[in-house]
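Notes follow once the structure below has been shown.
Every protein chain but one is kept in place in this view of the complex.
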Amino acid sequence: MPLKIDVKDLNLFYGDKQALFNVSLGFPEFQTTALMGPSGCGKSSLLRCLNRLNDIIPNVHIQGKVLLDKEDIYAPSLDVVELRTHVGMVFQKPNPFPHSIYENVAYGPRIHTLFKDKTELDEIVEKNLARAGLWDEVKDRLHQPATRLSGGQQQRLCIARAIAVNPEVILMDEPCSALDPIATARVEELIDELRERFTIVIVTHNLQQAARVSQQTAFFHSGHLVEAGETGALFTMPQDERTQGYITGRYG
Amino acid sequence: MTSSLKTRRRKEKWFRRMGFLSLCLALLFLGGILGKIVYTGYPAFFRTEVAAQAERPDLLNVHARYFLKENKKWITASDDVDMYYKHEVVGNLTPHQIQAIDSLKNQGQIRLVFNTGFFTHSDSREPELAGIWGGLIGSLLTLFVTFCTAFPIGIGTALYLEEFAPKNRFTNWVEANINNLAAVPSILFGLLGLVFFIHFLGLPRPSALVGGLTLGLMSLPVIVVATRAALSSVPPTLKEAALGLGATPLQVLFHHVVPMAMPGIMTGVILSLARALGETAPLLMIGMVAFIATPPSTFLDPTTVLPVQIFNWSRSSEMGFVENTSGAILVLLIVLAILNGIAIFIRKKFES
Partner (left out) sequence: MRSLWLERLVRYFFFLCALSAVVITIGIVVSLLGETLRFFARVSIIDFLFGLTWAPQTLPTGETSGFGAIPLFTGTALITLIAMAVALPCGTMVAIYLSEYASQTMRQIFKPVLETLAGIPTLVYGFFAVTTLGPLLRDTAEFFHLSLVSESALNAGLIMGIMILPYMSSLCEDALHSLPVALREGSMGLGATSSETILKVLLPAAFPNLMAAFLLSLSRAIGETMIVVMAAGLAANLTFNPFEAVTTVTVQIVSLLTGDQEFDNAKTLAAFGLGFVLFVLTFVLNLLALYGVKRYKRIYG
């Protein structure tokens, strides 16, 4: 499987504090990679490096390379805004815009002018809501405020919104941690379906979830990548004792 | 054990009572002041008129005859008569005149009407003819200039400080200065206006332009502070969502942050305009003390504003002007109450 994203010797600094130490990790295309580890281990920091959302934090800088399709996304000539049309993100707490359901999904296509006329936009909205498994539930109330949806529906809306700009990679930062078990199950189903078209990177605290949805898992500890590999193998036969400690629940 | 509990309970009751009493006292003071103003002020909305009988209506022209009701025309009475009729104050009236007024009362030849002139006339030396029109127009023009000065610069500054400024010493210094300016006494802005706009730039003295610019400088820091508070209350996760979709920083700002912060910004702007409306001291400094008999027609004409007009009237000892002052204050307070009401309404409506 070719690597969609290849991280090479990444060091991340918040001012003087180093958050990631020499991380090298490949993310195969059309697969889901899970990033795991105890709180503060750097998994979210790595995720946010992949779409350069870390740039908005003052005094942040990196060393090393992050290659998307063999191009370094930290090259000075690279347009960050365009990068984010290739790498989308879904956040921990659902954060729909205070607009209608339709407008939420339409926002991305609007600012990047991905359509020619209204009918095309309508199609885009319907297609992506359907892909997110939300179309049947909201097709009669597209123009109602998105904030009226339940937590699970809002998160699926955020997913629909993210895929509406046709990214190739979807980053997910603990997308189910604010959802109830049933909504979580639906989102996990969705991740499996999305894998056919997108490369997915998911940060999660939930061991069972990682085991369920990912093909590759990477385990982090205090900013270091401890070990990474095929999910099943990592869980049954971890090489490093820190990984084993985390998996068996000794800490984390 | 139990006795100390009793004492503690008693202390608690007394403390609570003191708090409630203070609240009542505060409201009493303020209510007393407002009550007094209303009581002395609302008679200014009425004026006394005396009927002048036409002895030979047949000698008058057609129009006059048409408009005369019962062959008499109502004419505004003098200030002394007005005060006597409303408040039984003798003033400068001779006993003979008082007799005449009383007999007119019995004959129904003297009456009280709503004093539209109070609102439509400009200032006058005669209290019964004086009105607040000049002050109202002046205030309108001045506040317009204030808004045009303070609003764009204030919002721009707040947007810069909140969204774009790097965290360095210059930014900290700018922030410190703005917070400070917001608490500088208003009279000092008047001095600044005097030196800079009048002395240095040579703008015409008591004009709406100079007044508006001076008040604009004064309102600027307040608008910046209020706007920043509104901007920072926008949840960062919303900004991240927009950024994550590939929006540019400006798109994030104008599509999401500013619309969400708008109610807070509007409230801040309205409240600072309300404050500017009531300011007197800085405008005295730039020369708005003079008696202005004609309302301004441009921004450069000599102008007065409502509070300065009130101030001028308050210095007269004629009872008619005391009444006018209270009436004008009443108008000012009503306008301010409306502005504050709008601001509170906006805040409440969007807090949900």
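A and B label the chains in the order they appear, each numbered from 1.
To be clear about the criterion, a contact is a pair of C-beta atoms (placed from the backbone, for glycine too) under 8 Å apart; a residue touches a chain by one contact, two chains touch by 3 or more.
The structure presented is a predicted model; accordingly, all values stated were derived computationally and were not measured.
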| item | value |
| --- | --- |
| Among the chains presented, those that the missing one touches | B |
| Options B:44, B:83, B:159 or B:215, residue touching the unrepresented chain | B:159 |
| Contact partner of the left-out chain, one of B:124, B:186 or B:232 | B:186 |
| Touching the absent chain when the full complex is considered, from A:3, A:62 or A:81 | A:81 |
| Residue of B:105, B:125 or B:199 touching the missing chain in the full complex | B:199 |
| Residue ranges of chain B at the interface with the undisplayed chain | 8-9, 11-12, 15-16, 18-23, 25-27, 29-30, 33, 36-37, 40, 152-157, 159-161, 163-165, 173-174, 176-181, 183-189, 191-192, 194-196, 199, 217, 220-221, 224, 248-250, 271, 274-275, 277-281, 284-285, 287, 289, 307, 310-311, 314, 322, 325-326, 329, 332-333, 336-337, 340, 344 |
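Following the convention adopted for this analysis, only the chains that are shown with their structure count from here on.
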| item | value |
| --- | --- |
| Cα-centroid distance, chain A relative to chain B, in whole angstrom | 55 |
| Complex contacts: residues of chain B adjacent to chain A | 166-167, 235, 237-238, 240-248, 251, 255-256, 260 |
| Of all residues in chain A, those that touch chain B in their complex | 51, 53, 56, 58-59, 81-85, 88-89, 91, 93, 95-98, 107-108, 111-112, 158, 161-162, 165 |
